[in-house]
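Take a look at the structure set out below.
Of the protein chains in this complex, one is absent; all others appear in place.
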């Protein structure tokens, strides 16, 4: 900042960096304001998509929804263009997770107007723009919380994999067993995949009741599955809670800044980091 | 108490303070008795409201319910007036949480008799008077327990916010996806909001079964959502239980007295506090 | 045991004490065998009661069930008499929890044969004899486990009371709100008690689906209740698990013997106890 000589090339880069700070970061005031405005725009545009899907509302306010949709699409298109211009390596941004989500948020409206006829179908894809709202975690101190949760889940990934594998094996075998027992009496168990759907609905304790055993033997087996399955499925709670209890005892240094590397678009830098730990670019 | 000179002005304040102790506090014997009697009155009056809403009972015992309701309303009105008189700063009390609840508990009966015709509708509001029962936490050693729970939940608020944001985003995207898949075959997925209702019913494992997927692809997606969603929703359990496990190791000094500041009506003072920590008023 | 003088009075007491050891305790080989045989008899007799309640089986094997029932009743009557004779203070035993359960296990069969006509009704009460199976916790090292669980739950009782009070208040207010919103459109919300039944079914995530909101506002409110309610109801898991995590760090001395005081019939004596800590009687 206090460098004595500023070349024109440097000036242009400063200009880009200035906007980069506002658009990608959230640690300046302007950057925070930008993120808040964007978040509100995202939520409003998703609300419009939701209301549009209600037939009774759509038939009445169709025109207004149309205008609102174009307004948000143009807004997000300008933002998308600005992001590409500001990023030091635009291709990195375009193919990053948020880059793809940003594009998927605006494409449907354009396509729907060039290739009409399948409007409704594509329109639903726009709901994916809500994924952009995950950027709010940059605001305030939520990032370190989010990353602590992520860390706890990540640290438990092997245990969770073992657990999920056990659940899947249990679901297949339960499904096959109930299929064998109930097949003749019950439409809901006509094939193994259908029985597996029932087994998942039962083991997660959702229990719609659209499929339920009717034979005494089926009910007995289902009862055993429920009690065993219920005991089984509580295991991950224990895993994650034990992990979090340990994690809380960790050092204070895993506070993470909200910086995104302007070079490689990756997050998760420590507060004392000056260079990106993934690509070495200056933050 | 052992002050040598008592001016008349001081005397009046003593009289008010005496009643204040009884009505607002629970650490004298009279104060405890008052709270217990009040609690019984609240429970009985809510029982009357419940039974009144049962049509078969209402048609038969309507008159008794009417008398009981007036009895409790007058009782609570006297109590409300006494609270206003005893409080050093009545306006603070009136606009405090309990002040508003106390008023909402008695207003409907009066309004229902001045502006008749919409009796039933307003009557239900009276059920809010059960909120007053939260005052029972002042009895015995429950306050510190309640406040430990509150503390654990409060300490986890950022994690819970991150978690709830994730759940809402997941619900919207799941709702939109299932709406896309099931729309043509299933009335329960006619619009995104309806699909979101289904997604919430499923992710919380309530599973009424009033809406359930019928297409094979919908069932497959629902199964994935159930297993992932179930794994997701167990996270807060881990958070709160880790927080409580840590909290228990905390110091013993976070025992909290049952005192309410007579000036600003706020609770949560330490046992060794002499002045209110919010407004500086003497306790 | 090595006392030099044994008076006749002492002899009779020794005889009673010998049988007392077998019938009430489980730390001798004969005592363990007695408990195992009794447990099998209890399980078989409950199985007979269950099968008897199935109409198709009852009409066919009624006679066998009748004989089996009399066999078990006479067996349990002999056991009941033996317990009264062996206990040093028979009245204490008769009015203890297990004493009452033991009596309720045999009475129905006698009453059903003296006062016929209401057979089926009383017959179900015999299922209570399964409560006697709790005595199996005396076998092996389960007692200390059971008592550790009991201790964790007991240590959390204030927190659980606060939690249950909150749940009840939430259920009443939710019930009243949904009753207000859905009353006109939905038979399941006709009165506040019925709405409360729905609220409990929903908050515990059981979700039968026999009652479910149908209006958009009702569905919106129900969704909020589900997410909040679900977050609320996970709290006790955290409480108990934190309590158990602490408890595990406690001393080893809370191992508890399986002894029941022959004088006052109370359990929970330490392994090094020689006299009953409740009544001072020799164990």
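By letter and in written order, the chains are A, B and C; residue numbering begins at 1 in each of them.
Throughout what follows, a residue touches a chain if its C-beta (ideal position, glycine included) is under 8 Å from a C-beta of that chain, and two chains touch if they have at least 3 such contacts.
Predicted, not measured: the structure shown is a model, and the values here were computed from it.
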item: Touch partners, limited to displayed chains, of the chain removed from view; value: A, B, C
item: Given C:46, C:68 or C:86, the one touching the chain that is not displayed; value: C:46
item: Identified contact with the non-displayed chain, of C:41, C:75, C:127 or C:228; value: C:127
item: Identified contact with the non-displayed chain, of A:16, A:32, A:151 or A:219; value: A:219
item: Where the unshown chain meets chain C, residue by residue; value: 46, 49-50, 53-55, 121, 124, 127-128, 130-131, 133-134, 136-137, 140-142, 145-146, 148-149, 152-153, 160, 164, 167, 193-194, 196-197, 200-201, 204-210, 233, 236-237, 240-241, 243-245, 247-248
item: Where the missing chain touches chain B, by residue; value: 205-209, 237-238, 241, 245
item: Positions on chain A contacted by the hidden chain, ascending; value: 158-159, 161-163, 165, 169, 172-173, 175-177, 179-180, 190-193, 196, 202, 205-209, 212, 216, 219-220, 222-223, 226-227, 229-231, 234-235, 237-239, 241-242, 245-246
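The definition used in the following text is that only the chains that are shown with their structure count from here on.
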item: C-alpha-based rotation, chain B on chain C, 0 to 180 degrees, nearest 5; value: 90
item: Homomeric contact chain A-chain C: same or different residue positions, threshold half; value: same
item: Identity of the chain that, by mean CA position, is farthest from chain A; value: C
item: Distance from the mean Cα position of chain C to that of chain B, given in whole angstrom; value: 33
item: Rounded Å distance between chain A and chain C, as computed from the means of their C-alpha atoms; value: 46
item: Junction residues of chain C, two or more chains touched; value: 205-209, 237-238, 241, 245
